[in-house]
Structures are given as structure tokens and as C-alpha cells.
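This view holds just a subset of the chains, kept in their places.
When the chains are written out, they are named A and B in that same order, and each has its own residue count from 1.
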Amino acid sequence: MVNMTFLNTIDKPNWCPGCGDFGILIALKGAIVELNIEPENIVLVSGIGCSGKLPHWIRTYGLHGIHGRALPVASAVKLANNELTVFAVGGDGDGYGIGMCHFIHAMRRNIDMTYIVHNNMIYGLTTGQTSPTSEKGMRTKSTPSGVIEVPVNPMALAISSGATFVARSFAGDVKHLQKTIVDAVKHRGFSLIDVFQPCVSYNHVNTYDWYKHRVYDLSTVGHDIADKMKAFTKSQEWGDKIPIGVFYKVLQPTYEDELPQIKDKPLVKHPIDNVDIGGLMDDFV
Amino acid sequence: MIKNRLTWKIGGKAGEGIMATGMIFSQSCSRGGLHVYDINEYPSLIKGGHNTLQVRVEDREIFSQVRDVNLLIALNKDTILLHKDELVDGGGIIYDSSEVIDDNEIRKNIKLYPIPFNNIIKEIGAQAIMKNNVALGASIALIDYDFGIVGEVIRDNFKRKGDKIIDENTRSARAGYDFVRKNFKNDFDFRLEKIGKSGRMLLTGNDAICMGAIRAGCKFYSAYPMTPASSILHFMAAQERRFNIVVKHTEDEISAINMAIGAGFTGVRAMCGTSGGGFCLMTEGYGLAGMLEVPIVVILSMRPGPSTGMPTWSEQGDLKFALNASQGDFPRPVLVPGDIEENFYLTQEAFNIAEKYQTPVIVLSDKNLAESHKTTEKFDERKITIDRGSFAAPGDLAASSDTTFFKRYKYTENGISPRTIPGMKKGIYTGASDEHDEEGNIREDADIRVKMMQKRGRKMIALSKELKEPELTGPNSADITIISAGSTKGPIIEAMILLEKDDIKVNFLQIVYLNPFPSEKVAKVIESTKRTVVVENNFSGQLADIIKEKTGRDVDKRILKYDGRPFYPEEILASIKEVAHG
């Protein structure tokens, strides 16, 4: 039985006091305990950013890679050993900015893993530049006269790209987030959880309060998570009311399902000391 | 009459099956116990450009193409115009008799074999595309080779397409064969004769890389298509179910290397492959593997740069890039196979080095090596060892702390730390691309930084002690020592064979391990030779620069070629003579 204490690390998180990342860490640990997965069978892969440090503060296997590349690393971890439970975590800049290409392609691949995006609508670790989710007009160090682009819409992109579990949650509501993570892990296929994560140091617009006054749970309004069109419509909601919860969910074969190579056992368990290439050489005679 | 020493060349428009026909010829020769080396030329477009396949056949091992051609199969007029001057005296041209050829344009001592392709095809009721086969058959008759073997090869190659296709191909070739027998004197100077079954393989450098990887137990290959590395992707994909490998055509090269890292981290042997432009995109991940100490093998198959350059041609212009890619100092082993055998063994060795030293390893190849076929003895599997390096022992794991991370980056004498992989109880750690302590925790303290840099650095020292020193080919002392790396090996050896007739004593030092570089040995060799030359397929003489950086010594001459074509032995011969006499 895994417990919170086991998951704790000696290094303590060094996020700014009050940062939304703490809520995500707690919810994630809670979800792991709730799901009762052995920590040695979990791999957490992250990119670079404040968010990217998370794997250092939870005692599972982890790989804190480079900016924007958590998804390909995590995807291959799963393909190499599909008995593992695999998470990718990262920031909005990491995942929707520099990592956008992998984001779209990972979703259409439907590998069974969970992707948690710490969406603080800002670049935290580099001290406050515009992120792809920063709202139009927002003034930051890199856009002192205000952002000109419209923000990316992760929910709409996910629905458009084949993700089979598309959800949003809020770091200020740990219970909701923990439940969403548990559901995502249980879902067979690629799960996206976009998490509203207040950055208390650099985003003075999208604060805890800002979110609290706006978010409502889709499950409370009878939203049909099997209906793609409805999900898309919901993804367009922004402003005074912003939906959280599961937007869309569908069961599809996973990528791994279609690989006979790993039907019997994961790649990592195939012996390799004496691969027989005799027949292969014969093919070339 | 010259027997079993022939260069046969077929040329025509891209997309007309020239390569496939040429391959049937190559295979037919190989099956007859002869040695074959072929080389293709084609532009970066799909149909209509000019393609050639040049097949050299002898009864001894061949190491490269030569410039002289004996028999030219011209499937269009361009081929005649472009290549007639490559023909030796007494050589011949097979071409379409409907083509109007200006006799004055062809040297007197070239034999012309006009063949009414269309008539023949019509007669036997075959499709127009069978012209190639008619020409092939005609050439077999001219050189007096065994048609039975050709039929056999056709049968094997088209097995999956069914009897009708086999029959049409065979009949076409036969018709060409018969036409020549009937209409021309049996007076062509160059002949081939089978010398028994060889059991040799006919394969490309990329084929050998794939076999080496598969034999090494590679279980994961990720790549984005890029000439001349694409055929590795195709090979691996075709074999993925047979050998239980996951092969992923990724969204880009960034993903390809990061996937390889994910797989390597998880404990499977993983490889990715690309050419220069794609490698640019891999450089960041390459440094990540260095920092995380994750074993991966990267195949970098060179083509002429800068930028897109000449995508379907050959060059060795990425040596310094490969050696210095990505920011900061970290171990960057780079292996440079020189021929198809070495592609196999070094790829296999690359996996051992990667796992033993927990580091990315680059195997540097080029288009010439990647796509040329050579008859090759079956690989000797007794030479293969699988060394997976130091996984954490059960004892280490059991003894490890219950509250901290595992010391995945433990300081050790040789810099190599015990490795754990996901799933191992008590081996839990988080690897960081940031500088870190022994457990992988992010640290910025000066002393930890210094220790970690030194720990990683020591791995390179340990590796350099393990690697075999390069050996001189040819006489121990010589007038001229040739130093080179990579696919220039073939034409150098051929040039040395030509030089045997001369009184210039030449030997050859092949650099196989570009990093760690065998500085001492190279310095000693340079010192003990009268003259040293490098032979390189690039503009600036990158290997010569590296030699100077590592040994402080200038070579006497840089023999460079950078027009996208590999060296001909004849060119090296001429340059060496110049050096010797100049």
C-alpha cells in the first residue's frame, strides 16, 4: 500500500508560497494513493518551467527533461514498458507553446497516459513573459504593450485532435483535481487535464479569486461527455463563466492495443542477449 | 577478352524502375559467386530526373566503384550523352534502336548495340515498362552470363507479386537475351562467368546498421524520414513485428530523439536516426541524454550541406558538428564506420558503449555508405557481445534508503554509476536536465557542480582506455600515410591496390573512433611517416582540423572532394602520385 509519506521527498518544493503548483502536487499524490499504484511503477515526465520541477518532489520515477518535450519522452516510456503508469506534466508555455507540435500529435496517437498541464497563463520560471494562454491585451515583460494574438484553446484543440479524455480542473480545488486525475488515469487512452494554476508572482490577472468566481463544474449542468459537438461548444465558453470538469470522453483502441509486439510482454522484458538474425541475413543472400 | 572484371551501368529517367533492374543484375552476379559493389545517383525529385545505377563486378572483394565503365545500358538518349565518355575502349552501349545516334559523337572503339525495345515488347505482349528487363536480358547475353541465375533472381524478387508478374519479367529479359544472341556477334570483350554459390549477402550500409541494431537487441527505433537515413526507418518498420521492436515515425526529429531517450531511460535499447538537418533538431535532446546519462544510439547519415544542400548525394561535412553538438561539455562518443561490415559491428558496439557508459553515442555514416550495395560475408556472430553495463545490484537496491531517492548519479572512480529503471523497487529516482546531486536532486552548489562535471568527464577517460587503437593497413613504414574516416575507406583501399603497381609505398590509418580520438597513435604515425595526407569528402578538411586540434600536427596534404560525389580510386591515385612526386 502506497501512502503519502512514502511519496514525500526530502527536498521540499521551492515554488513561491501560495503557488497553484502546490495544489497540483497534493492532488497528484492523493490520486496515486487513492489509485494505490506502486510508486516504482509510476513514471512522471516533465519539461522545464516551475511546473517542470514537480517530479523532484514526489517519490516515483521521474524524468525532468527539456522544455516542451515531456510528451515524446513520456510516450516512449509507455511504449517501452506498458505496464507502467505514465504521467506527463508541464506548463502552458512548455506544452502549448514550444511543445505544441508534440501536443497535437500525442493526442491523435492515443497512448494510454495522463497529461497534466499547469496552466498559469504566464511563463513563471523565466519571470513573467506572455504564454500562449495569456489573454489578448495582457501586458507582460515580452509584450509590454499587450498580447496581440488570441490565446490557444487547449480544450478545443484536444477535441479536434483525437484526445479521448479531455478535462479541465483548478489547482484551487484540490478535491476536484484529484478526482479528475483519478478518472484520467483510469481512462484507457490519452487523457488531458488542463489545470488552472494561479501564479502568484507573475500573473496578477488570473488569480485564485479570478478563477473561483468563474469556474463551474460541467458535471453539475448535465453536460454529455460523449457528445463531441457539445464538448466543442463548451470549449468556446470563456468569460464570466468558465467550465471545468470532463468535456469529452470516448473509448478508442489505444496505440499500444495495435502493437502485437507488446501483446505478451512489454518491450523491456524481451531478452536481447541472443537475438537470432540468421534468417534476416539469409534474406539478403 | 577480360573475364570477371566489369563495370555495368544502367541509366534513364527517375521513376522508371532503373534501380530495381540494376539490383536484379547486382543480385544475379552475387548469386553467381562474384563480388559486387554498386552505387546509385539520382536527383531529389521523384520522376523524370536522371538516374543511374553502376555495378562493378569482379572475382575478388571490391571496396568501391571505379570510374571506368564497360557496358552502358542507356534507357534514354541522355544517358548516352552524359556517360559515353566513361566507357573504356572496347566498351559497349545498349540502347533503343529508334533513338537517332550521331555516330561522330561516339568514339570509334565503342561498340553499339541498338535494340528495338518496343517491337520486342509488342511481340511478346508485355507492358512498356518491361523495356528495362529487355535491356537487362540483352546485357546478360552480351557479357555471356548465366541467364538461369537472372531468372532465379527475378522469381525471388517478385514472389509476392504472383506468377503473372514473374512470367512477364522473365519473358522480357529472355527476349532481350535472345535478340542479342540472334543479332549480334558474340564479340563483346568483357564477360562474366559464375564461380559457384557464394552464400554472401548483398546489402547496403543502412541494411547493415539495421542488422547490427537488431542483433544488439534494439527494441525501439524512432525517426522522421530524411535521406539518406530513411531506409533505416523502412527496414526497421518492416521488421518490427518479426523482432518485437517498436518503430515510430514521429512528428519531427525533436520527438524522435526524445522518444529514444524515454525508451532508453525505461531500459530498452533505443536508437534514432537522421541526416544533418534533422540532427540539428536533435542537438538539444542529445545534450539531454548526456546530462541524464541515458544510453541512446544516434545514426547521423551525412549528405552535402549546408542546409538542405544536395539531399540525395554524398558528403562528410558533419564531422565537427557531430563532435560539438549541443551546449556545454559532456561525453560525446562518435564512431565512424568505413564500410558495410563496420556498419554492422560498430552499430552493435555503439549500443554497448551507450549502455556501459550511460551516454548517447553517434554513429556517423553517409549517403555513399548508406545506399551502395556490396557483397558481404555473413556477419560473424561470435564477434558479438552484449554488454548492458552496470545495473544496480539487488544488494545495492535492498540497502538503499527508504526515504531518499536512489543514488542514480553516484560518484564513482570511472564515472559510471549504478543504473536503475522504472519498475525496480527501491531504485526510484528523478533524473534532471538541470545540474544535480547523486540522487538527481537539482543543485547549484559549486562543489557539487564540479564533482558532477568531473564524474561525467571521467566516463570519457575510461572509454578511451577501452577502445582499440587504429591500425595501419599496408606496410608499416611508407612514403605516404593516408589518414581518413568513414566511407572514403573503400576508394582508398582500391587506390592502394592500384598503387601496388607503382613504387610509391603507401599505408592507411583509418580513424574509427572520432571521439575519444586516438591522439597518441595518430601523432606517432604522423611523426614516423614521410608524408601524411587526409582524404575527405568535404570542403574544409574537417578531419585534418581535428587531427591538428588533437595532435598539433598539420598533414601535408588535404585531398578533398565536395561535389556531392564520393571519390573514385583513380582520383585518389592521381592525388597521391602528385604528393609523391610533387
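As a convention for this text, contacts are C-beta pairs under 8 Å (C-beta built on N, C-alpha and C of every residue); 3 or more make two chains touch, one makes a residue touch a chain.
Predicted, not measured: the structure shown is a model, and the values here were computed from it.
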Report summary line: Whole-complex copy counts in displayed-label notation are A x2, B x2
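The criterion applied here is as follows: only the chains that are shown with their structure count from here on.
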Query raised in the report: What is the distance, in whole Å, between the centres of chain A and chain B, each centre taken as the mean of its C-alpha atoms?
Result: 41
Requested in this report: Could you please specify the touching residues of chain A with respect to chain B in the complex?
Outcome: 8-11, 38-45, 48, 53, 55-56, 59-66, 69, 71-77, 79-81, 83-84, 101-102, 104-105, 259-262, 267-268, 270, 272-275, 277, 280-281, 284-285
Report summary line: Given the complex, residues on chain B that touch chain A span 31, 198-203, 207, 211, 214-217, 219-220, 222, 239-246, 248, 250-252, 254-256, 258-263, 265-270, 284-285, 288, 292, 378-379, 381, 386, 403-405, 421-434, 440-442
